[in-house]
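Every protein chain except one is present and positioned as in the full complex.
Coming up: chain A.
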Amino acid sequence: MSLHDQDDPAVRAAQEERLRKVWTPPKGLFLRWTDVNNNRVGVWYTLTAFCFMLFAGVLALIIRTQLAVPDNDLIGANTFNQLFTLHGSMMMFLFAVPMFEAVSIILLPQLLGARDLPFPRLSAFGYWSFLLGGVFVGGSIFFNAAPDGGWFMYPPLTTRTDLSGLGADIWMLGLSFIEVSSVAAAVELIVGVLKCRPPGMRLNLMPLYAWYILVVAVMILFAFPPLIAGDILFEMERLLNWPFFDATRGGDPLLWQHLFWIFGHPEVYIIFLPSIALFAMLVPTFSRRHLLGYPWIVLAAVGTAFLSFGLWVHHMFTTGLPKISLAFFSAASEAVAIPTGVQIFVFIATLWAGRVTWSTPLLYATGSLAIFVIGGLTGVMVAVAPFDWQAHDSYFIVAHLHYVLIGGTLMPLFAGLYYYWPLVTGKKLSDRLGRIAFWLLFIGANIAFFPMHLSGLMGMPRRVFTYPAELGLGGMNMASTIGAYLFAAGVAVICVDLCLSPHRAKSPRNPWDAGTLEWLAHPDDEDWGIRSVPLIESRYPIWDQKDFVAKVDEGRFFLADAEEGRRETIVTTVLDARPLAVIRLGEPSVKPMLTAIALGGVFILTTYHLYWAALACGVATLACALWWLWTGTAEIPEKPSKPIGHGIVLPLYIAGPAAPGWWAMFITMMADATAFSGLIFGYFFFWTRHAEFPPMAMADGPGIAWPMIALALGLASWLLTVSARQVHARGAVGLARVALMIGILASVAGIGAGLAGPWESGMDPQTHSYPAIVWTLVVWTTAHAGVAAIMQGYVLARSIAGRMDPQHDADLRNITVYMHFFALTVLVTYATIGLFPEVA
């Protein structure tokens, strides 16, 4: 169609009618929950995370009430332990991380001018997993079964079943389940940012929020999997008595601390960066100018992301590691202050250079920066190892981390809440209530947490349920309690403000007069996301591009119609956002929810040692996933291409490295490989901790022969799949099928050969950490061989069913990515367990 066709209101109305029909949400008491559109799933996600935050906040108030006066007996030690463990765990895993994912699911498609993210059903799956896991973990406190080992769950206190109850399993398995949803969100957000930008939005024009989200999602891929590896070892010890952390049988509790903090420290930046990203959006709006130093923000985000992985040992300064090791981490901890400082200076410079419009969101932003800077400065203090030896596990640390998290995560989110509420609901929140809440929060936070620096330095340890009056800490604790209640009052005022919102009038469109794409949203919003996908020529298109809003609204840009009655969005290139293809998006479906419920069953039933039922749920999960993939992915379109306007015709099918599906597989496998490297780290960690590893008495297992046979079979399976892809692309479908069939046999035989190594040499994983870690590596690798066989079988079936042909081979290309990683896993595992004992 040409531009002139869009001059006709009747044409536009017909297009709008078709778009509206395609994007109509499902209705009905149950069916409405099968929606997958980002504007709904994102809102559910946000509300759920907000509720978990309120719940965890109430737990904190109980803690502060107990500590208000010395020798208090409001609650006992046991309840206190559950309260602080659940408070920390929920705030981290059920509020901070999911809240960033939730907000991004709402905002990202708007910021990128996309109809939706590339995998809407994956977002829905992530949400349902989060809800189930969150209720499971949070609800445990009502049954006196909440975890009570602190949010980092240090063994051996938590691995010995005589010292800790079901709570440890609930933490481990419930939160593992939530980690799955975080990795799912990371996949969705990375592919969204890289592949679903509007035409013309090159990397240098991308909204900074998208840059931050890209960086943070990549961090999730490398931070969460070590914890997943740790969770696996931890549950193997609790459920099967494999002694990874039991020093009497060759284990080492420090291994858990390493794996936990390799996750735990980047985690701090994972929740800090997306919140600071909100500033990068609202500071230019209220400064009435472009953000200064765009590349400096990219430096700050990418630099922080890298450095944050070199900090984990600063949580372990008092564990007796060699001083030289501590010093490396101390140096990196100081270095991270550089990029963190850079972004704060960029914001200050932008405000300085602009014409500031004072507003409630900006008040929150500046206030939270002040709080964050105090937390940052005490962070520089505790990064110095000798100071940390004095302050470790005291209330000084509690003060530091709360300043960082309140200033760096919570208050910026409130800034974002006041800024973006009109985007989501079409209504502004009350400036008056917002400011009252701000001052309650700001004063409350300082009264609550500043005295903790002093009480900590005076000797008050963390995690004590009461303290004697003779210590003279009563006054400062009372101040902290009063501050906590003031802070809670601030949160309550915000809740009141939110509750009053439905009764208020709609605000005008783009109420802050912002320049970025997301403010195209109309107060009476349609479900289609954006009327037409724009051509971007500036970082602030609403400010800089002539008649931009009108052109979008009148469908004068791309993909203004839904002729075939399908939900669609445009896929573009990574660097320059040149249009590549139109992809069909997932429609409302019950499959994501069913898959999440089945997977939840695996984790929850395992907690209660109901292994057969858990296994049944595992089979159900696999069946749901296959059903979902078979019916919803890599569909061969009814025609090869379609016009999107302005004379551009795009294909409806893409495969290989240009396609979102390929990227999703690649990203998922990066996470998988990182988890695997956590297990391999375990093997070599034990080697450094023992004078003799493998121990002499066990050194003959698993031998060389079986691991080498398993290695050969794994590599054969990989080679066969790669060959299948090559010959299939040239049209030799029959030959490709034969290669896949032999590949399945090689994968399955590889399972047997892999397990035969430790089995034939009689390695008992309960006796020592060596057989336990060998078994773990073998089980991990053979499980991957099983998945390889299923994938090869799936692709074979797709080919036979006519759902894959040489021109439409996305499935085969995607599983080849899996097989590359599989080959790497096989190589590293069998070379390590088979050959390393020979040279050790």
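To be clear about the criterion, a contact is a pair of C-beta atoms (placed from the backbone, for glycine too) under 8 Å apart; a residue touches a chain by one contact, two chains touch by 3 or more; residues count from 1.
The definition used in the following text is that contacts and distances are computed from a predicted model.
Of "Sulfite reductase", "Cation:proton antiporter", "Transmembrane protein" or "ATP synthase epsilon chain", only "Transmembrane protein" is the UniProt protein name of the chain excluded from the display. Remark: the omitted chain is touched by one listed residue; of A:31, A:47, A:331 or A:800 this is A:331. Remark: the omitted chain is touched by one listed residue; of A:107, A:259 or A:307 this is A:307. Only one of A:299, A:401, A:478 or A:622 touches the absent chain when the whole complex is considered: A:299. Checked against the hidden chain, the listed residues A:200, A:354, A:515 or A:600 yield one contact partner: A:200. Checked against the full complex, the one of A:163, A:471, A:500 or A:575 touching the unshown chain is A:575.
When the full complex is taken into account, the listed residue touching the unshown chain is A:537, out of A:537, A:587 or A:635.
Where chain A meets the omitted chain, the residues involved are 200-205, 290, 294-296, 298-299, 302-303, 306-307, 309-310, 321-325, 327-332, 334-335, 338-339, 536-539, 574-576, 688-689.
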